[in-house]
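Presented below is the structure to which this report refers.
Only one protein chain is missing from this complex, and each of the others stays in its spot.
We call the chains A, B and C, going by the order they appear; numbering starts again at 1 in every chain.
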Amino acid sequence: MTDRLDRDALARRVAADIPDGAYVNLGIGAPTLVADHLPPGSEVILHTENGMLGMGPAPAPGHVDPDLINAGKLAVTELPGAAYFHHADSFGMMRGGHLDLCILGAFQVSQTGDLANWSTGAPDAIPAVGGAMDLAIGAKDVYVMTDLMTKGGESKLVAACTYPLTGVGCVTRVYTDRAVFDVTPEGFAVRELFGTTTLDELRELTGLALTVVVEAATPEES
Amino acid sequence: MTDRLDRDALARRVAADIPDGAYVNLGIGAPTLVADHLPPGSEVILHTENGMLGMGPAPAPGHVDPDLINAGKLAVTELPGAAYFHHADSFGMMRGGHLDLCILGAFQVSQTGDLANWSTGAPDAIPAVGGAMDLAIGAKDVYVMTDLMTKGGESKLVAACTYPLTGVGCVTRVYTDRAVFDVTPEGFAVRELFGTTTLDELRELTGLALTVVVEAATPEES
Amino acid sequence: MIDKTVADLREAVAGIRDGATVMVGGFGRAGQPVELIDALIDAGASELTIVSNNAGGGDVGLARLIAEGRVRKVVCSFPRQSDSWHFDRAYREGRLELELVPQGNLAERIRAAGAGIGAFYSPTAVGTPLAEGKEHREIDGRTYLLEHPIRADVALISGLRADRWGNVVYRRTARNFGPIMATAATTTVVQVDEIVPLGSLDPEAIVTPGIFVDRVVAVGNRRWLRDGEFVGGVDLQGEPLAERLDDPAATSTAGGDR
Partner (left out) sequence: MIDKTVADLREAVAGIRDGATVMVGGFGRAGQPVELIDALIDAGASELTIVSNNAGGGDVGLARLIAEGRVRKVVCSFPRQSDSWHFDRAYREGRLELELVPQGNLAERIRAAGAGIGAFYSPTAVGTPLAEGKEHREIDGRTYLLEHPIRADVALISGLRADRWGNVVYRRTARNFGPIMATAATTTVVQVDEIVPLGSLDPEAIVTPGIFVDRVVAVGNRRWLRDGEFVGGVDLQGEPLAERLDDPAATSTAGGDR
């Protein structure tokens, strides 16, 4: 057993926590992998903010429809029961709190649930925000899915974000390659450890006084 | 020749001023008669604020559709090219200034274009406003169609409204049984006299210093 | 598996409590969820705040709910109709509070609740008695009033068809307030003529996506449709013409709405 989950395993772990019947928006990049691991038989309705509910998987080769894409501008398909709508309606759906869950990537998450995932603040970077800020404040729950550490070896879980914020106090849970964390009034609480990872290791890696989730009534449906 | 136009003649007179291709909302009551007098061959698209563009005339007996009514809750029909939409979209259309013209009834119109048409302010009356205030401020032009005088013999054109207002400075023209008036920066200007009515008579009836429209480029299309 | 269909009207309105705010779709008779309202009356909730364009007409639906003394407050644009005797009486006797809202502001405030808008500036009603007490603000030379969202505990709506995901289509001007009310309530209940298999509604033509809908109940065909096709033969209240030809009152129509 390794000390870290690979991306597919992590996606499977996140997918297992999504209840049947949930309305979910999967951010671009790694979170989209979650769609491939939803438990068979469960109906999770995927929202893509460019105007669709009931999004299905990628099409077979030769069946790409340029009029049918997801927020990452990749080809997708339409499930029976799907519906299309325009952008104002789509973001009203989000801002109005109708999505159960949104799963996003992150540069940093603070112990109060602040999210930074749209800009590193580099002076020469071309800024682009897309729907990240709307998603962050819109869904009932915002889960982050990410490696715990940056490639440079810094913790993405931090006391306070140093990168420009996407949203304030919006993240409720973080799934990393080493552990799952809940954002609680007392800061990050470890919900689950992966592989050989220990709580002390996590404390050392993050530099944070982590607590442990008690009474974790995990909504696993599969 | 009588000194006053009857309702049908007045409706015909109003209809003659509506340009081909205009988007028009006809208030309930007398203004709805205008629909019966639109010049043949002209296409005027009628909006009803309960969610339809392309409204047609009343249905034949036995063909009443309770799902297809106008703002006055009377049965109507659907023309080819009609479209349905919900109430927020319908009033967005109005508030956003997309309607060319709205024709309303009135209790009073002031010389600055204020409209009073929803309440007489009687203490025992049950208040009801419907879409009147939205219509008053929404259309590019608001025409009023009314008798000049109340049954009690008072002028509906006034220096300042005494009844509760529907909208401020919104009326651009008033079609009455005796004359047509434009609302101008100098107050009411007589645009056209009906029958034997004279300007002096109108001044006496209204008690207002009426001017006369010059350079009236009437947009008659029929 | 998602299945939002419920077996009967009783189950459809279950859990509506005394004091709840209930949005009721419809403009006059069109789109008014009469069967759901009847079920709500049977269920017994009282002290309700009703958000609806009208306050009912005749002796059915919303009018009956008021007649039964279940309503504490009505938020609407046009309570007065030629046949709104139940509302009129309750209002005159002081048994009912009324919040009068211009129709477009009513619609937009409901939409704002569903779309997570904190408040918005509307030009409607400026300079009128209905502007009293509201914040005024000049923007680009025009005066606006600050308007707040209207939310509800429950929305009762009438659609034409739905599927088990709760996707709904409407029919003609019966659409009116249904789509926006569906977005603004904690629990949205939709009565439809027919529940159809998932995938049989055109995804381009779904008006209310299922995300806004909690319960769907089938109440059978409108009398003026046969196999989904219009056949007519009814009056504006949907009553068969033949039965009422001898009734002079049947030819009178409901009052206006402005």
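Going forward, contacts are C-beta pairs under 8 Å (C-beta built on N, C-alpha and C of every residue); 3 or more make two chains touch, one makes a residue touch a chain.
This one's a predicted model, so the numbers in the text were calculated from it and none came from an experiment.
Chemist: Identify the visible chains that the left-out chain touches across the whole complex.
Modeler: Taken over the complete structure, the missing chain's partners among displayed chains are A, B, C.
Chemist: Please identify which residue in A:Ile137, A:Leu157, A:Val180 or A:Leu210 touches the non-displayed chain.
Modeler: A:Ile137
Chemist: Taking the full complex into account, find the residue in A:Met149, A:Val168, A:Leu193 or A:Val213 that is in contact with the omitted chain.
Modeler: Final answer for the missing-chain contact: A:Val168.
Chemist: Among C:Gln32, C:Gln103, C:Ser122 or C:Gln237, which one touches the chain that has been omitted from the display?
Modeler: Checking the options C:Gln32, C:Gln103, C:Ser122 or C:Gln237, the one contacting the hidden chain is C:Ser122.
Chemist: Counting contacts across the full complex, list the positions on chain A that touch the omitted chain.
Modeler: 27-29, 48-52, 59, 62-75, 78, 84-88, 90-92, 94-95, 104, 114, 117-119, 124, 126-135, 137-138, 164-168
Chemist: Provide the residue numbers of chain C that touch the chain removed from this figure.
Modeler: Missing-chain contacts on chain C: residues 108, 112, 115-123, 137, 139-140, 142, 144, 148, 169-172, 202-205, 207.
Chemist: Would you write out the residues of chain B that touch the absent chain, in ascending order?
Modeler: Residue positions of chain B that touch the missing chain: 20-21, 23, 41, 43, 45, 47, 53-54, 78, 80-85, 88, 91-99, 138.
Throughout what follows, only the chains that are shown with their structure count from here on.
Chemist: Compute the shortest path length in steps from chain A to chain B over the network of touching chains.
Modeler: Shortest path length, in steps: 2.
Chemist: With respect to inter-chain C-beta contacts, which pair, B-C or A-C, contains the greater number?
Modeler: B-C
Chemist: Using each chain's Cα centroid, which is most distant from the centroid of chain C?
Modeler: Here the answer is chain A, farthest from chain C.
Chemist: Quick check for you: compute each chain's CA centroid and the global CA centroid, then name the chain with the smallest gap between them.
Modeler: C
Chemist: I'd like the Å distance between the centres of chain B and chain C, where a centre is the mean of that chain's Cα atoms.
Modeler: Distance between chain centres, rounded to whole Å: 28 Å.
Chemist: Out of chain C, which residues touch more than one other chain, so two or more?
Modeler: Residues 111 of chain C each touch two or more of the other chains.
Chemist: Show the residues in chain A shared as contacts by 2 or more other chains, in ascending order.
Modeler: None at all.
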